[in-house]
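Shown here: the complex without one of its protein chains, the others still in place.
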């Protein structure tokens, strides 16, 4: 006779060879391998329904609003009256949901290479996308995002957002984090356009990939800002980068942000407002110093590569 | 950027509050909650396809033959020409598969309360049952095994086998391990009939439930023998009990066992033969001493109960 | 032959019944049970030398500066010219180290009930305290902090800092988080004095204890502010509370903070400066809303108590 147990199925989230976070789950909603990735949707007692891609927590029902509001709203609010948006990735549909809150929006092109995954999300992640995939302003594409973006005339978009998996060895995202790609983004943006990207784990003990993406994007855009909200289901602060030619987030007061939210957005925000904006765009001194001195420039020919030093 | 990982979904097998065995799995074939139990069928790199019930490993494709041959063949070979068998439990169909190897067999009644589970096994565990559920000699019943057994005339069966989950609090198996139930078995067996039961984890550090079942069954049958093959996917030796009125396993030579196997069985055995019989029915001195002094008698009114002493 | 392994000794950090963070360690510097607590000092490849008390990570050599600078400097800079400080707890000596950076400081009373622990830290955590225990401005006491604080005349201190373990059942810290204790603190502070306390894990999925401490302290002080830096070795944002009669952190500009740091502090800060101050005192909207509606008032007779809802 063994010990009575609570939960016997666990997800192991590997941070390094000697740091593993275990989450027991109680239900499996989907467990599928598409052509591009492994997708698991499970129920965690603490975080609720949660999407896991290739063994990385993507978003949980309990805190996905933090990630998606932080990714979308600074770029959407700091560009001028946003009508056209290009979204690379953003599978679950939450990034799309946030974009669609803007009253002036006319068209958003969402490009995700993995159609099979999107079909699963449409069915299984209704709480995430809330029908966004079916909004008439949305153009869904299932192809390589870089090639698609190249096909548009210059100055086509007010905002570009990339919400992709990380550019690790063999990932289809690898060509979407290079200097060449960011240069392409700049060309396709209007003069006062803005770019927002998800940019990897960012904390003082794990910063190498983020610092490299930040350094690379600085080569292309005059204004770039890293920010890093804490996402509980990730157990860490997560890095994003805002880039533009004109608008700088640190010049916007909480009052100005709150005013723009009231004017432009239909529906509620749970995480982002003027004070949160202040929080996001004032990084700790240690992280600012890291960004000043760390990072390698990523190009198509010289992709990001790292030997972790804390591994034994 | 996190550590590259091998497998991120893990089964946690709880032996005690401070002993947990983790098994990474790579595929999920089924994950279902029936009216009676939780059923998971997953793929372990080491043990292959594996059935887990309520968080306990039931059997793996790689070593289920050990468990099922050990449970079935001593009882089948030591009874006389076996024509009628009653099987309680044995969900996966492997116990049935072994019983059906006997050329003289005319009828086996298999009673498992959980029809929904059996339907899953029929579809998902073909490598286990190999079609046994559909053999014309088999009568399938989905009801309480004790009530069903009571409905037969005395001396109906040559062999009774119970292959049930453990009689823990709230388990439907609770009334199938009591002195009253074993007495019922004796009545329904022919004079030279035999009984074989799965009888819980049995090793010198975890023996309480097995010792109690053994002590209880000794109250009813003149001859009882505990045996405990090592089952790799369980990480432990597992206890079974043989009981009869006449035949005693330790009086059968390896040569006699091999002779009976040749005469009575059609098809191959992978684990059990004359020498294995010798191995099984010669327990270590420490386990024999434990059986002499430990255990409580289980009755319908006084079910098995244990406060584990190694828990902190 | 088994799998070759990297690290076989692991610390399990329990966040809930279904959330466990595992950290492999490679060296054990101390593992001792004092009269009050269990103390382990180990080496993590990722976070370096780390202090664990009663199974909770207290501080790692790699990021303890975040916790200790955030706890100490807002209170020290926002009080007037600080001469006298009372510190309850703060075992490792890092809080003391930060306090001692103030040029005007004349006396700091550090009270920690566990003298045996302090003696271990003096020897094993030199990188933390950097000799602070032996500074001539320090008065070390090993007694109950509440009784000691009661023994001082009213208005004795410019700053009071509590850096204690959490007020869980049976903890000696239990009487140091109640309304009565905070009232005592107010009496012993000068009119423009400030109070800073470590105030438990604080994130949207785990906030109950922090919200209760915050609600309790609001009963006593007119100005209170929660703040929550992310501490990597904790895998979470950690809650602190600032309280005072006069000074409010949100009225201090980054420039004013940087000016005060330059004037008052000798030595460098790694985490805290004007922009970090802005970051700390601008919480996300979701956390602000939680603080508005959650929490129970803690008194000596009604200590904090919680049934966790995410437990299975």
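Each chain carries a letter (A, B and C) given by its place in the written order, and its residues are counted from 1.
Keep this in mind: a residue touches a chain if its C-beta (ideal position, glycine included) is under 8 Å from a C-beta of that chain, and two chains touch if they have at least 3 such contacts.
Only a predicted model underlies this, so the values are computations on that prediction, with no experimental measurement involved.
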Exercise. Mind giving the shown chains that are in contact with the missing chain?
Key: B, C
Exercise. May I ask which residue of B:131, B:222, B:267 or B:284 touches the chain that does not appear here?
Key: B:284
Exercise. Just name the one of B:39, B:66, B:138 or B:291 that touches the chain not displayed here.
Key: B:66
Quiz item: Where the complex has a chain not shown, which of C:11, C:36 or C:152 is the residue touching it?
Solution: C:11
Quiz item: For chain C, which residues reach the chain that was dropped from this view?
Solution: 1-5, 7-17, 19, 22, 24, 27-28, 31, 40, 52, 55-56, 166, 168, 200-201, 206, 208-209, 306, 308, 311
Quiz item: In the whole complex, what residues of chain B lie against the chain that is missing from view?
Solution: 6-7, 10, 15-26, 44-47, 62-63, 65-66, 203-206, 229-230, 232-233, 235-237, 254, 269-273, 275-276, 278-279, 282-286, 288, 310-312
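Everything below uses one rule, namely that only the chains that are shown with their structure count from here on.
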Quiz item: How is the touch graph of the chains shaped: line, ring, star, complete or other?
Solution: line
Practice problem: Take the average of all CA coordinates in chain A, do the same for chain B, and state the distance between these two points in whole angstrom. | Solution: 51
Practice problem: Starting from the mean Cα coordinates of chain A and chain C, work out the distance between those two points in Å. | Solution: 33
Exercise. Report the inter-chain centroid distance for chain B and chain C in whole angstrom, where each centroid is the mean of the CA atoms.
Key: 55
Exercise. Would you mind listing the residues of chain C that make contact with two or more other chains?
Key: none
